[in-house]
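Okay, handing you the structure first.
Each chain you see keeps its place in the complex, though not every chain is here.
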């Protein structure tokens, strides 16, 4: 015999607790490894990094670097997402377009960043090079997800639409695009981390005046490992924030499919 | 072995790290002969990609002798695993190259965009120092662009896409031979001597050794240093053979090594001889940015003596 | 072939692992309601798909008037999960009407199937029968010269079924468009169908029986004994086959 009354709230706070414990565990692990390695120059303990983080956060340069890197990442992400989405849709909707674009996409997908950076430097302002690198990394991820999504569109719905003679544009907007949404979301989830990573990596190479990557490189050259990690912590936090934003968007979706 | 006397101590193994790139040239003969110093000390040679990699291995105790920038050596002595300076193996080989031949002195750089590499590394500090000394503010009067690596800067210079760069050998040579307009316009080595009044060009690459080596086997360390001197001399005299060895070890390609050997400032200066110029150089760095040498100058112990 | 009708001659169609039609012939008369009966899996849905043009037979000749518009009620509702009930209907009217008129037509048909209240629901929030009704509304609302329906009144309670068959009948009387539907319900077949085709159980499938409804449309109904007899004839044909 089962009697039902409403009660279902503890779970969420339980999950938060698990997350917290696991974060503390990671910090502990870090502490232990740093003690084991026994060289601050390689891996300083968390508290040193915290102190250093507070120190560097006092400078104006710090905040400007964060701002600039964030702008670059947003820019790179938006650009790649936009172009990747359109290209993915175009390739997925027409075999001809796909055949025509596929050599170009393959090149973008495969070209080593090192090989193209010179050309990028000629074409863009140097502080746009990270944006370009970000594009090279993310564009293929989005395209791949979108075109896989399109190939998974429920064919019975497409059949329905063409039975009712819907225009290609209507099919695109009311069937194809909505069906690819889960794939686009997966792509976005995957791409968010890659975006930060690739922008920062490119900053380390191209060293724009204000940039997290420049901060990392500069500190690394000076063997200020605590500072390197302080910058890293910033990068992780930024990425986490953007992940969170993406999750919010994902959760806001209203409909779900039925069988 | 070099020494007939049998040591009672048990054998120890040490590892000498050589980098890919110009700094590796100094070690050519050591590598080529697989030089062993004796004194029950077995030497392994490894080739590494970058100083950063060496720093990791130095701290973890995997590397006992290494070539690296002087300020990094100082910092690793004060803050890290107490490596000592055993010798200087390379002097500065940086030059200001430009397609604008109206640049006659450092003040003429005003308003220019200068391409250089390694923010936070020696070239960055040195250029800033020289600009300051010549009455220019590095942050305002010039634009420093770090966005390309040395080869890329060279490519841009040759193609006429960049006007002025502060770049090491052998790229200076490459630019001069491949471009008909770009020329060396300024020599920072000379300028530094002028300003600070020293006798010697500034030290660029240090040969540093670990406590394990200098405490347990000072004799072997001395023997290794001696061999390094010979190696450098031999390399400078026999660039053709040397460059083949360099290529075999994957340090550089032979073609480029042959060009680089005479111009890359490879030179042996013993720790004792180098002490004054090293101190002066580190002082200069310290004044510019204390972080670059680890907050303060290294003490006497930094300079290895047998 | 009468104009507006559909003639299939010598149709050959097979799926990768089985042959459905060989030398299949059927003549769907214009401006009449034709019904297809037949055992599960015999190829009724496949036949509708071929007639519509969704699938192409490997061989054969299909003759129908050029540019005939066709409305299709699929065997499954096939609603867009990400659109509301009303939008699912409105969407297919885009080629024909302005926004205002589309909404008006949508509301009118929602009214007819009794789902006005549920206009803003998503398909996942409906019951099975409700989804089927939305699909019916969509097929009815679509302006077409030919209408194909695959088990239109499945999953509906007897009351609704009765209302909707009557609704179909009354709509049909207005414009007499060519209609072809598949059903398993002999009462429905007798009540609505003018021509009744029965497909065979064995494959390749063929038309094993063809009846013309002896009762004129106005006189059909549960009470009419002639209808009863005809239905019983069909029923026993299907249950013995």
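When the chains are written out, they are named A, B and C in that same order, and each has its own residue count from 1.
In the analysis below, a contact is a pair of C-beta atoms (placed from the backbone, for glycine too) under 8 Å apart; a residue touches a chain by one contact, two chains touch by 3 or more.
These figures come from a predicted structure and were not determined experimentally.
**Q** How does the whole complex break down by chain label?
**A** Chain counts for the entire complex are A x2, B x1, C x2.
Definition applied: only the chains that are shown with their structure count from here on.
**Q** Chain with the smallest distance from its CA centroid to the overall CA centroid?
**A** Of the chains present, the most centrally placed is A.
**Q** With chain centres defined as mean CA positions, report which chain is farthest from subunit A.
**A** Most remote chain from subunit A, centroid-wise, comes out as C.
**Q** I'd like the Å distance between the centres of subunit A and subunit C, where a centre is the mean of that chain's Cα atoms.
**A** 50
**Q** So the centre of each chain is just the mean of its C-alpha atoms; given that, what is the distance between subunit B and subunit C in Å?
**A** Spacing between the chain centres: roughly 86 Å.
**Q** Give, as an integer number of Å, the spacing between the C-alpha centres of subunit B and subunit A.
**A** Chain centres of subunit A and subunit B, defined by C-alpha means, are spaced 39 Å apart.
**Q** Would you pull the subunit A residues touching subunit B in the complex into a rising list?
**A** 37, 39-42, 117-118, 121-122, 126-127, 129, 205-208, 214, 217-224
**Q** Hey, which residues of subunit C end up touching subunit A in the complex?
**A** 52, 54, 69-72, 74, 76, 78, 80-83, 91-92, 94-95, 122-124, 138, 142
**Q** Give every residue of subunit B touching subunit A within the complex, in rising order.
**A** 52, 55-56, 59-60, 72, 75-76, 79-81, 118-121, 145-149, 152, 155-156, 161, 291-292, 294
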